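With one protein chain held back, the other chains of the complex are shown just where they sit.
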Amino acid sequence: MSSLSGLKEYIKEILTGSKSLLIGMGITLKRLFVPIVTVQYPRRKLTMTPNFRGHIEAIYFDDTKSHHCIACGLCMRTCPSHVIKVQGEKEKAGERKYGRKYYIDFTKCSLCGLCVDVCPEKTLTFSHEYELACISRWDGVIDIMKRLEERP
Amino acid sequence: MLNIKTIDDTTINERVYQLNLGPQHPSTHGVLHLLMKLDGEVVVEAEPIVGYSHRGHEKMAENRIWEQFLPNTSRIDYLSGLIYNHGYCMAVEKLCGIEVPERAEYIRVITSELNRISSHLLGIMAFVMDIGAFTPFLYGWDDREHVLDLLERVAGSRLTYCYNRFGGVRNDIDREFCDGTRRFIDRLRGRFSDYHNLITENIIFIKRTRGIGIITEDTALDFGVTGPTLRGSGVGYDVRKNEPYSVYPEFDFEIPVRKEGDVMARYQVRMAEMEQSMNIIEQALDGLPQGPIRSKVPLFIDPPAGDCYFAFESARGAVGYYIVSDGTRIPYRIKVRTPSFSNLFVLTRILPGNFIADCIATLGSIDVVVPEIDR
Partner (left out) sequence: MNITQLPIIKEIYGFLGRDLTAAVTGILIILVFVPLNSAFLVWLERKVAGHIQLRPGPMEVGPHGILQTLIDAVKLMGKEMITPKLADKFLFWLAPIIIIIPAIVCFVVIPFSPMMQVREMNVGILLIFSFSSLTVLSILMGGWASNNKYALIGAVRAVAQNVAYEIPLLLSTMSIIIMTNSFKMSEITAAQSGVWFIFYQPVAAIIFFISTTAETNRAPFDLVEAESELVSGFHTEYTGMRFALFFLAEYTNMFIAASMGAVLFFGGWHGPFFPGLIWFMVKVYILIFVIIWVRWTFPRLRFDQLMNFAWKFMIPAALLNLMVTAVLLKVL
């Protein structure tokens, strides 16, 4: 008797199992006709959200026709990877310094955004660039002042 | 030459041979190395060998100011980076006594739970892929993509967020994020039936997971197992419920527990946890208060001398930050208790006697993140 009920259960398991397999196949078949979700990258590109964190760059201000960097060096000090180099100079003795050179070694940057947070003049922001492949490690060193001059 | 000889050669008889599963193996999710003694296909002894991706995060913390450790926290466990971020900020805030605005705490909880969903989706689907079904993996990634898009909108980054700051968060969330999150929750709820039909009720999946890799309650407690792995073994311990932190006490959610302790139970706990996370997010979005997102904190914080331990629940279990300050801007010591480490070593107890295929399933169900083991 017990073996008979065992057989019954066995057959029942096979039937429910086959049903579950068919349901699974139905799901994948349905997906076969759903439009694809991926983006064919070089042909179509996504726009980044406003908050996207690329490498940093200086903001252009209309009042000074340039950036507001005062070369205080806070970004340099707060950077966990020590990739920022800022150098400033004074036009005349006694005046405030302004940033003259600003380099970031993007190859070692961890994109934490601490430098942007800490900037007292709020002159740093993130670029939305993500196509950053380069052939030399020196291509990863970004001259931010030069980028600012070359911007449209 | 790296010469690892941990299993005594004299104990190996003629039937038993050694197999190095990893460090380069498709289903060890990174560089985990399991040294196994096999008899045919049956495991006689398994020994995890860790340390291949040791990056010295704890030592790094001693060489930098408190803020500079923030990017490191997302990289300890790269799948639940935001939760680690959140925990580190809360630990430091506890040490310094910094008040966090309520809105910031709500945002932290919303983003952390979104991160938990993305981590669980990846964990479950990678586990299903280990069992051999490749397609559910990509369906899971399709959903995970939406979480990452949401998190990118608010945090600016998709994997290593570095979004929380001491005393608050970096960016405020906007209307579009809230709507997008609600849409995502509706979408994911709709996808659950497909997942259940495709995976949970599939007879092959049931046969591969039920009664396999059983971690009993005692074993789990002996090894200090936490997270979904512990809750799959019948212990309803979740730091969010048992030692509430942040604004979790204000939300109504359950801790899913399964008694069986097998691979299937851990899978079911993760599935149920995603639903609970969605509940939390919905409640948080409903009750989102207005206000500032960051309290006034100095540019570089100076915690008082002293130490504190702060525990929180990541996607893989209880994480603890033990931070010691000597009153300077540089931490004296930061110790991270990571769940994957203790979860991993339960394998030495449960793997012997199983087939290789079951080992892979068990390893996948524990859902370890290898860099988190080594830190």
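Note that the chains are named A and B in the order they appear, and that numbering of residues resets to 1 at the start of each chain.
Basically, a residue touches a chain if its C-beta (ideal position, glycine included) is under 8 Å from a C-beta of that chain, and two chains touch if they have at least 3 such contacts.
A quick note: this is a predicted structure, and the numbers were derived from the prediction, not measured.
S.K.: Taking the entire complex into account, which one of A:L4, A:I36 or A:A133 touches the absent chain?
M.R.: A:I36
S.K.: Per the definition of touch given earlier, which of B:L159, B:C178 or B:I204 contacts the omitted chain?
M.R.: Only one listed residue reaches the unshown chain, and that is B:I204.
S.K.: Contacts of subunit A with the missing chain: which residues?
M.R.: Residues of subunit A in contact with the hidden chain: 14, 21, 24-25, 27-29, 31-34, 36-38, 40.
S.K.: Can you list where subunit B touches the absent chain?
M.R.: 17, 19, 25-27, 41, 128-135, 138-139, 142, 198, 202, 204-205, 207-208, 355-358, 360
To be clear about the criterion, only the chains that are shown with their structure count from here on.
S.K.: Could you please specify the touching residues of subunit B with respect to subunit A in the complex?
M.R.: So the residues of subunit B in touch with subunit A come to 64-65, 67-72, 75, 135, 139, 142, 145, 152-157, 160, 162, 165, 170-171, 194, 197-198, 201-204, 299-300.
S.K.: Touching subunit B in the complex: which residues of subunit A?
M.R.: The touching residues are 13, 16-18, 20-21, 23-24, 27-28, 31, 37, 48-49, 51-53, 74, 78-80, 110-114, 117-118, 126.
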